[in-house]
Each structure stands twice: as C-alpha cells, then as structure tokens.
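Note that one protein chain is taken out, while the other chains of the complex remain in position.
Let's turn to chain A:
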Amino acid sequence: MLFFSFFKTLIDHEVTVELKNDIQIRGTLKSVDQYLNIKLEDISVVEELKYPHLSAVKNVFIRGSVVRYVHLPASAVDIPLLEDATRREAANQAGKAK
C-alpha cells in the first residue's frame, strides 16, 4: 500500500513508464490503482517510429503487471517523507507479523 499511496502523490506530474517490452511512454500521470495500473495522458513515445501502433494514441491505461520502471521527476519526490513512511510501513508489517 505504501507505493500505491506514493504514486498517488505524483498525480499530475510528468513520468516516463518503461514497459517490460522496452517501450518507454512519457505522459502526465492521471491515475493509479491498487494493482499499480497506471493511466497516462497526452503521451509521447520514446523512439516513436519503432512503435507505429501508438502513433494515434493520446491517453493510455497500462496494466501494472507489464511495467518495468517508472521514471520519476526527482523534484516531485519528498524524500524525508518517503523515508518516514517507509519506516512506518516496516514497523506496521513487523507488528502484524507478531
């Protein structure tokens, strides 16, 4: 759930999603769900000529299971907050395990 919440804080930022088949899609992050399915708007594709099927596409819904990386804008990530949340999540998990 930590990463779900984290991605929710990145809504409306520009991100690049790299898929497991090497396609890189850049666009505005519009939504994310519990499976980390991602919705991007106004997309542009890196090496567009190699992927002609995406030439007329403006918005995409990407299934979370096919994502390899999400490239984030460093300025949009609040690192102390993320560290804090990560420790909290770890403490939670440890509490549950007992």
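As a working rule, a contact is a pair of C-beta atoms (placed from the backbone, for glycine too) under 8 Å apart; a residue touches a chain by one contact, two chains touch by 3 or more; residues count from 1.
By our rule, contacts and distances are computed from a predicted model.
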{"item": "Absent chain [UniProt protein name; select from \"N-terminal E2 ubiquitin-conjugating enzyme\", \"Metaxin\", \"NADH dehydrogenase [ubiquinone] 1 alpha subcomplex subunit 13\" or \"U6 snRNA-associated Sm-like protein LSm1\"]", "value": "\"U6 snRNA-associated Sm-like protein LSm1\""}
{"item": "Interface residues of chain A (partner: the chain not displayed)", "value": "1-2, 4-6, 8-12, 19-23, 30-35, 37, 39, 43, 48-63, 65-66, 78, 81-82, 84-85, 88-89, 91-92"}
